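The complex is shown incomplete by one protein chain, all other protein chains being positioned as in the whole.
Chains here go by letter, A, B, C and D, matching the order in which they are written, and residues are numbered from 1 within each.
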Amino acid sequence: MAQYVVRRLLLLVPVVIGILLITFLMKALIPTDAVTAMYQGQLSEKEAAQAIATLRAKYHLDLPWYQQFFIYVGDLMQGDFGESIRLRKPVIDEIGYRYVNTILLTALSLVIALVLGLTTGILAAARRNTWLDVTATTVGLFGISMPAFFFGLLLILVFSVWLRILPVVPHGWMAIILPAFALGIIEAAPLSQVARSNMIDVMRRDYILAARARGQSETALIFRHALPNALIVVLTVVGLQIGNLLGGAFIVETIFSWHGIGELAVNAIQWRDFALTQAIILISAATYLIINLVADIMYAWLDPRVELVS
Amino acid sequence: MTAGIRSPHTLLDIKGLKTQFGSGRNPVNAVQGIDLKIGAGEILGLVGESGSGKSVLALSILRLIQSPGRIIGGSILFDGKDVLAMSNRELSGWRGRDIGIIFQQPQSCLNPVRRIGWQVAEPLRQQEKLSRKAAWDKAVTLLHSVGIPAPEEKALAYPHQLSGGQAQRVMIAVALALRPRLLIADEPTTALDVTIQAQILELLRDSCRDFGTSLMLVTHDLGVVARLADRVAVMYAGRIVEEGPVAPMLTAPSHPYARGLLDAAPRLGQMGGLRLRDIPGSIPDLSQPMPGCAFAPRCELRANLGLSACLGELPPFIPISEHHSARCWALPQADGIYSTPMTMGA
Amino acid sequence: MSTVVLEEPIVAIIPRWRVMAGKLLRNRAAVVGGSVVLALLLLAAFAAWIAPYDPFKINPVQRLKPPSFQHWFGTDEVGRDLLSRIIFGTRYFLLICLITASISATIGTLLGLIAGAGSALTDSIIMRIIDILLAFPYILLVLVVVAILGPSLWTGMAAVGIAGIPGYARLVRSSVLTVKREDYVTSARALGASDAEILFGTVLPNVMSPLIVYLAFATPLSALIASALSFAGLGTQPPAPEWGAMLVNSRTYLFSAWWAVAAPGMALFISIFGMNILGNGLRDVLDPRS
Amino acid sequence: QAEKVARFRLTIDPEGLYNVQSISLVVSEVLGNYLLESLVYLDEKGQAKPWLAESWEPSADGKVITFKLKPGKVFHDGTPFNAAAVKFHFDTVMDPKNASPSRAMINPLQKVETSDDMTVVFTFSKPFAPFINLLGLSYFGFNSPTAVKAAGSAYPRHPVGTGPFKFGNWTPGTSIELVRNAEFKQYRPDAKNQGPAYLDRIVLNVLAEEGVVTSALQTGELQAALLTADAVRPLEGDKQFNIINDQNAKNLMFMEFDYKKPPFDDKAFREAVSYAIDRESVLAAAFGGNGKIALGPLSRGIPGYDDTVAQKYGTPYDPEKAKALLDAAGWKVSGDIRAKGSMQAKFTVRSYASSTTERALAVIQANLADVGIQVDVGTADWGTFYPGLLKPDWDMDLNRWTWPDPSVMSQLFRSPGHRQLLPANPAIDQALDSADAALDPAKRFQFVSDGQKAILEDRLILPLLTDWPITVVRSELEGYRLDFLGRLYASDLKITG
């Protein structure tokens, strides 16, 4: 097991290096850098140009991309993610708290998505082709088809402006409720669909028939026999979804002023703040990979047919 | 010869059972009116061509037919109780406890994510309300009794860690856990090797004997029937066409289909260059209406005798001996009608 | 010699596509979803005849007028007729769907096929690439591509298309892994078919149905992501009546001129919803067990 | 007694609160409104008035200005504000190592000296008229040198100034808290409250999404917020809210051309385009009519703006005239689109991506189509748009500036111009150079007026409009007032009820 984890972690190395390389290639292709972008619209004269040159030299922006790559990797080895040109501070300082925010938001919304998605999915599967199933499926599709910001604004309108039960301006732990629900409900939809179709699939299996033939009640069949099997596939989907949540939550983060790395990512790109972008990509990728490793281990734990071997 | 010992007590009594799949214009009539009795402690062999409705009958008895299938007629009495009138709750109490089933594919009938022991113990906990510990212990005992080596360890294994023969033994252990009064085994050995098949059959026979369990053994291997069954029923196209004690059924069946089946089976050491006698054609489409005998289109006898009734009217059960009867219009004239000599018999 | 021809009546054979079509027509979800898609296609094709006004014609006097007899859906912030813009927007919507889907589906399918059918080495190289694409935060990938190529409808679509590749690749690969173990593939090989013949002649057709189902689900999602691009200011160029961009740009009117939000919002919702239930329907229809 | 707290909106999280390093809008807003004070302020006419400075005196050749400071001001950290603090700030800005973005604004400044604790002497390479007004900007507000030196690179996260509020704490990305400076004495005579602020605390919440801000104003979670016209609409007419338009706004939305590229090298063509645009429609579409159309190249809010020049030389909307000009210049109508020789009147207008530019572009596109010029529209985020400006290959672009001083014209349009592609034009260049050198306001305004005229006559740019930033203030917040440069009188703020 430990060996397996190590092996998996080693497998991540080429992926991470690949990601790094790609981002540096991209950096070479992006037609501006942070320094130039920062002096945007500042009334530029020769001196501004000189300032730009100074800063570019400071951040090695004047070197070819592959040299920048090696410098970066070198720094990275020493735990240095570089400095944000825009924010003029170590990237880690900015990413740190935002990462925590994002993880909090992701975790809570995932819980919500799981609870909602699984209950509706299982109910829909258990009461297949009844009004309950149709409703759950329709509502789920509704969630999938709805642009996130639209949904977010509606939630604020309802819960903050009309009902006044939740704050608009984030403060304290209450701030996480609305964004977590917005994300959770959106993510619940595909989970619900996966849960439903897998439950239906599993309920058609021979071993369910066999268990029914042994006198198991329908409830026991669903929860004790079918669910553990259906969960296995759900888990894979969850692993993939977390990837979306990590980087893709930027709209919800922006709308609800929940300052996570998604929001930062969009800004970082617009600022052309490369060190920041780079670090966000790295950290999200690493999180994604590690979460999927955990998911795989859980997968093996849920599904005895899969064995972790090193 | 142990065959033919009839118990006075009828455990299962099926009358006119009809099961249909799908609705719309062309429903498949998988079971088309079956009458069948199984006595306590009796072993009934049910044989027939693939697609003749054996499995559907087995599932219908347990009321396990699922949409788009449904039972559309007839009655099933189990020890006098009307099975078709049972509520879901009654059903789940009855299944497992009074009646059990084993399927052909043992691996796919075991839940892949649950330990073997758990699966054997589960009905004990649910139905007998045993504690977790007690149920587990009993499960281990059961596994031992079906010949699983090192049952304490194997109880902790998952289904994929078992061989096919072991899995089938586990299935038997699960089915026997609550000592049901009737066990239905739907081709329990078709997926297994002959050597393992032999052991499983022996196990089934012994278990039934020990517990006084009745057994309905579905198969199309006549050798299996010869080994185990007291009585044999032959199905064709959703109906039972012949029924009787094992000896006459395997030596001198009366229905041309039963006979054809017997002829078609290659026999070890007895073929001697003989050509197999096959039955030309295939089983009719069960979604098409069949007014007469379903076998008529393939029936050599009908062709030879030029019978006209076969295509127009369903033949009734015509008794041959006390417990032996068959549905065939040719039966009254059946003596000496078969052109080839039987190669059967001791 | 056994050349006995079996006396089985030959029932009239219904072509496979007609069987499928019949199944499709009997599936309520597929019919509803299919009609939505059909309606979109018709609107797009005949936009110029159907739309009551020029979708680009501004009229500052008629700014943000609520729905009325003249303007069924109201007007937008520069006085354009929203109904006309929605109708013309179908073209953009379909274009986005078409382009993104064809990028993700062709590249993804190809990668999946090669990975699934190729040697262990090719497989692991391709899968590492897919891992990279997957681990790369989705939206960042899109943003970076747009940042490199400059924002436009086309770059946005290319980016969303690229981001969709892993989904297809994984799906196809796993289907190929299943299909290539099938006996009919071995049969083809025994007949002497080459790898390419097997891959494209036998394997590909057999991974089509999960692919079609996935297509129906993934395509509308990419339209949603395209609208997310507009949210970051990187989407379609104005004044194109692209629904996502319209929705994003009008979201400040949610509290004051709801129709400006509702029109593109509903259009987007109905179309995506329609495609999704078409996907649901297709899944049921193509499911061999149904 | 309950603590008095006001909550305001910030559009984004400031990148760091240090004016040497950042001059972005949000940084200037936080620093200029609450934390820092400047040597001068501009009165309602745009005249520089003493604030932290007591008085100032230019030398005869105009190359040296000597400032006397008012005594008694202390920084939040207790250190005194003095000439050394002033010198420290300008030295830091001018040090090339710091690459300060504000350095370019005060380029002619050569050195800063202190002759005593309360006297600062500025020496320039040439007379530099804009200097005195620039001093009113928050870019030249003062930080405690002690604190700057002590904190080093952490300083932007812990600014120390002299303003009515002290920096409290900062939840990155979320909010900045400012607390009342109890020792504060107001040196600005135009403030109502000359003592410490009435409010105990101000919380600045970072809220990007306008719909959210509107909601927060409605629920009372925010007391004031800067909003676009569209977002304000649902709040209009509600007694709970006061809507403040900054009619002194000093910005200009304009179009410019690639003067090196035909047909934009032809003044007649530029003129035709200028007549073709319906500025009122642009204003209505882009800003909901909240602002004023511009015919002249300077914003109305800037001292020196000459409305007579604008009216006389400007190009009000006149599509017929535009068509006539195009006809005369040889652009023949063929179908929907004009052509001259082999060249079709088919161009691209580029801009940065924002809802306002996009809507403006929609109108511009329609207006130009009316006169037979077909344009495509291309928007990009700043990061892409801005460097594009420096690559001279675009047809037209839509741009906007914000600046408080007429020197904006020389910064942008004195040849070779900010895009490095303007041909030398003696009329414009001389007027703008002279304006920047004339220390006497009257003389300077004459040159500024000449400059406006010259730019207009050359149809160098196509001025469109000035928009008014809108602040919505809840009625319980009193005393919300902005000065000529848009700085808030933060110590006047009061919460009632």
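Throughout what follows, a residue touches a chain if its C-beta (ideal position, glycine included) is under 8 Å from a C-beta of that chain, and two chains touch if they have at least 3 such contacts.
The definition used in the following text is that contacts and distances are computed from a predicted model.
With the options "NADH-quinone oxidoreductase subunit A", "NuoM family protein", "Sodium ion-translocating decarboxylase subunit beta" or "Oligopeptide/dipeptide ABC transporter ATP-binding protein" in hand, the undepicted chain maps to the protein name "Oligopeptide/dipeptide ABC transporter ATP-binding protein" (source: UniProt).
The omitted chain makes contact with just one of the residues B:36, B:83 or B:250: B:250.
When you scan B:220, B:239, B:302 or B:324 for touch with the missing chain, the hit is B:220. Summary of contacts with the chain left out: across B:92, B:105, B:168 or B:197, the touching residue is B:197.
Here one chain is not drawn; of B:156, B:264 or B:303, the residue touching it is B:264.
Check B:66, B:88, B:141 or B:282 against the missing chain and you find that the one touching it is B:282. Panel shows subunit B; residues 1-3, 49-51, 149, 163-166, 192-199, 201-202, 220-228, 246-247, 250-251, 260-269, 271, 275-280, 282-283, 344-346 of it touch the chain omitted from the view. If you put the missing chain back, the residues of subunit C touching it would be 1-6, 8, 10, 13, 16, 182-184, 186-194, 197, 201-202, 205-206, 208, 288.
To be clear about the criterion, only the chains that are shown with their structure count from here on.
Just to note, of A-D and C-D, the chains joined by more C-beta pairs in contact are A-D. Using the average of C-alpha coordinates as each chain's centre, D ends up farthest from subunit B.
With centres defined as mean CA coordinates, subunit C is found 50 Å away from subunit B. Chain centres here are Cα means. That of subunit C falls 45 Å from that of subunit D. Among all residues of subunit A, those that touch two or more other chains are 31, 149, 153, 157, 254, 269-270, 272.
Multi-chain contact residues of subunit C, defined as those touching 2 or more other chains: 147, 150, 232-233, 251, 254-255. Residue ranges of subunit A in contact with subunit B, taken from their complex: 205-207, 209-218, 220, 224-225, 228-229, 232, 302-305. Subunit C contributes residues 56-58, 60, 63, 77-80, 147, 150-152, 232-234, 237-239, 249, 251-257 to its touches with subunit D in the complex. Looking at the complex, you find that subunit A touches subunit C at residues 14-15, 18-19, 22-23, 26, 29-31, 137, 141-142, 144-150, 153, 157, 197, 204, 240, 243-244, 246-248, 250-251, 254, 262, 265-266, 269-270, 272, 277, 280-281, 284-286, 288-289.
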